[in-house]
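With one protein chain withheld, the remaining protein chains of the complex are depicted in position.
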Amino acid sequence: MQSLILTTATRLLVALLLVFSIYALLRGHNLPGGGFIGGLIGATGFILYVIATSVSDARSALRADPANIAMLGVGIAAFSGIMGAFAGDAFLTGQWLFLFAAEGEKGLPLSSVLVFDVGVYLAVFGGILTLVFAMEEEI
Amino acid sequence: MSWILVNPILIPLVTAVLAYLFRTSPAGRWISVAGTVVLLFASLIMMGEVLEHGVIAGQMSNWQAPFGITLVADYLGGVMVVITAITAMATVIYTLAEIPERLERLGFHALLQVLVAAVCGAFLTGDLFNLYVWFEVMLISSFGLLVLGGSKEQLDGGIKYVTLNLVSTIMFLSGIGLLYGITGTLNMADLHLAVREVENTGLLTTIAVMFMVAFGVKAALFPLFFWLPASYHTPPVAVSAIFAGLLTKVGVYALIRSFTLIFDQDVAFTHTILLWLAVATMVTGVLGAAAMNDFRRILSFHIISQIGYMVLGLALFTPLGLVGAVFYLVHHIIVKANLFFVAGVAKRIGGSTDLSRLGGLYAHAPVLAFLFLIPAFSLAGFPPLSGFWAKYVVVKAALDLEMWFVAGVSLAVGLLTIYSMTKIWGAAFWPKHPDGIKPRLGDLPAGERVALMAPIVGLAVLTCIIGLFPEPFVHFAETSAEQLLDPTAYVTTVLGVQP
Partner (left out) sequence: MADDYPKVDRVMGGASGWFSIALPAVLFLYFLGLVPQIAEAPQVRGIEWVPSLGIGLSVLLDGLSLTFALLITGIGTAVTLYSARYLGQHPDYPRFVAYLMMFMVGMLGLVLAGNLISLFVFWEVTTIASYLLIGFNADSAKSRRSALQALLVTGTGGLILLAGMIVLGTVAGSFELVDILSQGDMLREHPWYLAILLLFLAGAFTKSAQVPFHFWLPNAMAAPTPVSAYLHSATMVKGGVYLLARMNPGLGGTEAWFWILTLFGGVTAVFASVMALRQTDIKQVLAYTTLMALGTLTMFIGAGTHYAIMAAMLFLVVHSLYKAALFLMIGIVDHATGTRETGVLGGLSKAMPLTGLAAALAAVSMAGIPPMVGFIGKEFMYKAGLGLGGFGAIWVTVMIFAASVMMFVVAGIVAWKPFRGELRETPHAAHEGPWPMLAGPLGLGALSLIFGLFPGVLAHYFVGPATHAVFGEVREVHLYLWGGINMALILSLLTFLAGWLMYRRHEAIRHRLIRIEQGSRVNFDAGWDRVLDGLKALAAWQTRLIQTGNLQTYMAVIFASFTVLVGTTFLLRGGMGSGINYEADGVHPIQWTVLALIAMGAILATITSSRMTAVAALGVVGIGVALIFIMFSAPDVAITQLLVEVLVVVLVALVMLRLPHLPVRSASGFRAGHAAIAAAFGILSTLVMIAVLQTPFDRRLTDFFEIASWPEAHGRNIVNVILVDFRATDTFGEIVVVVMAAVGAYALLRGAPGAKPTPEDEEPVQVAAADKGEKV
């Protein structure tokens, strides 16, 4: 399936999908989106890449082993949960920091919840790519 | 409290992440070992709190029950976590000598640790949907372990295992949805109160039976157990051992929990079904064991049979019955895992688990023979080993209710258990090896010998301790049974209010 048009278009599409996936991740707390959807979109981008080029290309483009990315995602999610401990809260309690927040507003919210969602994103992204790469390589 | 309760889930998960990231170096396996040691300490600390307070609960994400997810440990949950930690540690040590590097590189330890985390999660969660999540984690990680290495036999067993268990989880999930539909809550303590408000009790009983079937598949009850004998003899022995010890017990635990805490409305109906399922399970399981001719297959069928005893204890629904069920759970995990460990050593030095291809272990591996006899006779219910007390209590509970037939069947099943255990002894241990092999433990490299034998010795010692000094354990089981039959403390602790 080596076609110049597909390959070129895919490069663009992958970049777009990745950006969009991060967008979906970040806006997730207030609008449709979130780590799960973001991760799926991101993975879709790379699957396209695999179809257009090859697994080895996709692997080198990704740099890290997707399985490690996925595991790291779980680790990050766990870490976001442990962050609560420093504030004396329970596991996975949201820790919030409202930057530039006016009275009654929430400003730019940074939170452990977002970190958790990043973990979800990575886990889903890495998990699906692990699967797809393995399938493409072995079958 | 909440961190004490999270630890048994979090520690193996973090261990899994680290072990996976270091899976290509020896560090991975030692991380795994260290993780189980830490887990054991954490579970003991938790158990200490449980002993002090009776029931402890923690609200995850700081959302008060029933809105968030509550982790909770009572006597039963607590002891199950401790025993899980012990089994996990034994298994991980055993794997040092059994699991080849090839499988470690594929993420063996991560899968194992996640399995442990899931089992702990299932024992600790106070939320029905969260229980479902842990069931899924357990299923997927155990499937991974089952097919790891990918021999054809493993794959066949794995496919059956995962398909039938998925059916069970789907049934479970449907049950959760329906139960939520009529009660509007998922928190199990809250459910305990909510089901009392349900007007259509017939519908509630129907949903209860759905849960019974779903958990029945997990627990390997008759006629739902097919996945177990189809798969347990295929993976590496360490995997068989931890599966045999823990997986079905999670199903039994779920049955005990749900049919004491939530579905105690129509006991005369639901628990009668359980009773006959239990009896049929005991009988078919042990007959299956009697028909087998392979070390691990015999042990696999025995699990089913013994599950029958545990569920029987629940079905009797008397304090003594539940004492029996709890005692049986704990005893069986230790003994069964240990028997699989022994089977693994037998395979290693004798070359097979097929009984017609084994022999000479009595003459050439006397230590192993001795260490087999302890769990084997314990399983068969011989005094003064742990299995005797388990069987004794269940039988007495049945006799106290004047259920002569049930008691008779459980004793007859005990006899057949003895028979099938002696089948192993009479084929793998006493006679000469058919190929003239002299299976000696001494022929194993020293390091491997320690890694293989240490778990066996440790678990055998535990069996003997429970058998010779049963009083604290019986007393503990009695308190567990009290908590199960009167969940007031459980409900109050979880919801933070007087019901």
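Going by the order they are written in, the chains are A and B; count residues from 1 in each one.
Convention: a residue touches a chain if its C-beta (ideal position, glycine included) is under 8 Å from a C-beta of that chain, and two chains touch if they have at least 3 such contacts.
Keep in mind that this is a model prediction, so the values were computed, not measured.
Novice: If I consider the whole complex, including the chain that's not displayed, which of B:26, B:48 or B:426 touches that chain?
Specialist: B:426
Novice: Among B:99, B:119 or B:164, which one is in touch with the chain left out?
Specialist: If we include the chain that is not displayed, B:164 is the one touching it.
Novice: In the full complex, which bits of chain A touch the chain not displayed? Write them out.
Specialist: Residue positions of chain A that touch the missing chain: 28-37, 40-41, 43-44, 47, 66-67, 70-71, 73-74, 77-78, 81, 91-92, 94, 96, 106, 109, 111, 113, 116-117, 119-120, 123-124, 126-128, 130-132, 134-139.
Novice: Name every residue on chain B in touch with the hidden partner chain.
Specialist: Chain B touches the missing chain through residues 13, 20, 60-61, 63, 66-69, 102-103, 106-108, 110-111, 114, 117-118, 121, 129-130, 133-134, 136-137, 140-141, 143-145, 147-153, 155-160, 163-164, 167-168, 171, 174, 178, 181-186, 194, 198-203, 205-210, 212-213, 217, 223-224, 226-227, 229-230, 266, 269, 273, 284, 287-288, 290-294, 297, 301, 356, 362-363, 366, 377, 382-384, 388-389, 392-393, 395-396, 399-400, 407-408, 411-412, 414-416, 418-419, 422-423, 426-427, 429-432, 470-471, 474-475, 478.
One rule holds in what follows: only the chains that are shown with their structure count from here on.
Novice: Suppose each chain is reduced to the average of its Cα coordinates; what separation in Å results between chain A and chain B?
Specialist: Once rounded, the distance between the two centres reads 36 Å.
Novice: If you look only at chain B, which of its residues touch chain A in the complex?
Specialist: Listed in rising order, the residues are 2-3, 6, 10, 13-14, 16-18, 20-21, 58-62, 107, 110.
Novice: Would you tell me which residues of chain A are touching chain B in their complex?
Specialist: So the residues of chain A in touch with chain B come to 67-68, 71-72, 74-75, 78, 81-82, 84-85, 89-94.
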